[in-house]
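Working notes for the structure below.
All protein chains but one are shown in place.
We just call them A and B in the order they show up, numbering each chain from 1.
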Amino acid sequence: MRPENYQSKNHPPSNEYELNFGPNHPGIEGNYALQLKLHGDEIVSARADGGYLHRGFEKLMENRLWIQNIALVPRICVPDPAPMELCYSLAVEEISGFDVPQRAQWIRVLQLELSRISAHLFTFGGHAATTGMYSNMYWGVADRDILLDLFEEMTGGRVYSIYNIPGGVRRDLPEGFLDRVSSTMDYIESRLPDYDNLFFTNQVFVRRAKGAGVMNQEQALEWGVTGPNLRATGLAFDVRRDDPYLVYDQLDFEIPTEEAGDAWARTLVRRHELMQSIRIVRQVVKALPDIGGPIRCPIPNPLAWNVPAGEAYSRIESSKGETCYYVVSNGGDKPYRVHVRGPSSMHAVQVLENLVTGCRIEDVAQIMFSLDACPPEVDR
Amino acid sequence: MGNEIIQWLDNLLADVPGVGYHRKSDRRIRMDVSSETLPTLLELLRGRASYVHLSAITCVDWIKDGEFELVYHLWSYENNTLVSVHTRLPRSPGVYLSVYDIYHPAAFFERDIHEMFGLYFEGSPDMEKFILTEWDGPPPMRKDFDSEAWARRKFNFQDYQPEWLTKLEEQGGGVAVRPEDLRDKIRASEADE
Partner (left out) sequence: MADEKEFPVMIQRANDPKRSNPMAHVFDELVKFCRSRSLFMLHYCTGCGAIELPPAMTSRFDMERLGIQPMVTPRQADILLVTGYVSTKTLKRIILTYEQMSSPKYVVGICSCTVNGGMYWQSYATAKKLDEYLPVDLYIAGCMPRPEAVMEGMKKLMGDIRSGKASNWKDYYENYDYYLGNQQHLFGDNWQTPTDVLAEAKTYGLEANGTAGEHTTLLQQYQSPLQPITTHFRIGETVERADQNESAKHGDK
């Protein structure tokens, strides 16, 4: 699967050397390493080296109560933690047979889409920084901070919210919160033309990113690519539309695709997705005041809660791709097995090794950020 | 095309002996097969039934039965259904065949299961350790490995300093609102409502 015996066209094999694109590197998103073999400045083979962020989550989750795992689970994906909580809660709800009330489902959609917008803003900043445009990184991080303020108001935590529990959400929305969400969405929409001028139509970015890390649709399907990376090769597949969960089947949104399959196309798909997320948030804000009811279905005492025996596989679309949790219960008060499948399990290991082969050393960081590979998801 | 395949799955495959078929919901199907017939079933599902996406391979350690359970989750873009294929293997010669030739994403999951559970997959392209490269203990996800005992043996915890509050107060800090007072205040306001 890795292109064996890749022959470099521009440099003779005598100019071969090995380089450790190591964990301490600003071009790597997080704490992850790539061992590269180069001919000149062209990469001939690459090998991913992970495990720097390994905490043994799946083992830890077997030793905690069902409700205690909600505190552990967002830490698996650091930039985009809300989908992780939701996926775990959906799996436990499926095993227990809970019926989540409508208001909780709409609030969950609101949290997820805000988390998606904040994660995409962070990725734009990261991708721009790898091509040398640092102003975008500052803008992206600063705009994301305004969304983190919203999260803090809603859930109590800026990054790790611990808000979704099996059965619903923990707290209702504060007063006036929906107006603040609308004004924040107006603000972010007003910022998008600035981003376009500085980043998306900037010739520096376009020339660097076009042609970097190209994959076509067959390769993407063969390698197990999901999420915006797959949509950038032309296949319009989104778990929210084709395997809907929560109330996504009542919402109106489009699935943007691009054809090129290179770093430029992937980032552009994320930018269009950001617009669609803003559209979804506006629909939710309009619909939420009319939906009343409880925010949580009655769950047993969390400290003495035995989930019936069973298993469930829950699947959602996080900002990086398809996130799945497989939860097995044997009737006890702790999970028997929780398997976390993050989208970066595919993107950061095999796809990254394949895409980086044949490109120049300056594009490695760009390809990694354009794939939005999140090392904590790989290492768990 | 999609409906025909779903009907075929529901009707024909349910009658095939050796394949336990159970439709859990609209888009979730569960199948139980023996470990010998699993690769054939996967090839059939991929080639004929358009289940081209391998979402994950999970390993569950049923230590009381002495078995490993492998679950293959497959998704079809045309039928929009997820099929989970379950199979059981005996725990002691922990060897199985790899499905890398059928599904390329299996390489990562098989590598992960090998280093976490000790189950070897023959035919997988890369069985070297990925996460636990500098680990010299037993496979950690097995149920007979006690993570806390290992952690207590290898690491030490911080000493508890009981005079932490006096140190802060010396520097001019301290507690502004005691938690007991705050709790009483909240209870009083709740009683008023």
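Observations on the structure shown:
Basically, a contact is a pair of C-beta atoms (placed from the backbone, for glycine too) under 8 Å apart; a residue touches a chain by one contact, two chains touch by 3 or more.
It should be emphasised that the depicted structure is a prediction, and the values quoted were computed from it without experimental measurement.
Across the whole complex, the hidden chain's contacts among the shown chains comprise A, B. Contact with the chain not shown here comes from a single listed residue; of A:G56, A:P302 or A:G332, that residue is A:G56.
For chain A, the residues touching the chain absent from view are 12, 14-18, 22-26, 30-31, 51-56, 59-60, 63, 71-72, 75, 78-79, 125, 137-138, 141-142, 144-145, 148, 158-160, 376.
Think of the hidden chain as still there; on chain B it touches residues 133-137, 140, 145, 147-148, 150-151, 154-158.
Following the convention adopted for this analysis, only the chains that are shown with their structure count from here on.
Inter-chain spacing, taken between the CA centroids of chain A and chain B, is 19 Å.
Partner chain A is touched in their complex by these residues of chain B: 27-28, 52-56, 58, 60-61, 71, 73, 75, 77, 80, 82, 84, 103-105, 107-109, 112, 116, 125, 130-133, 140-141, 145, 147-148.
The part of chain A that touches chain B in the complex is made up of residues 1, 48-51, 54, 56, 58-60, 63, 221-224, 226, 235, 237, 242-243, 313, 315, 322, 324, 326, 328, 336-337, 339, 341, 345-346, 349-350, 378-379.
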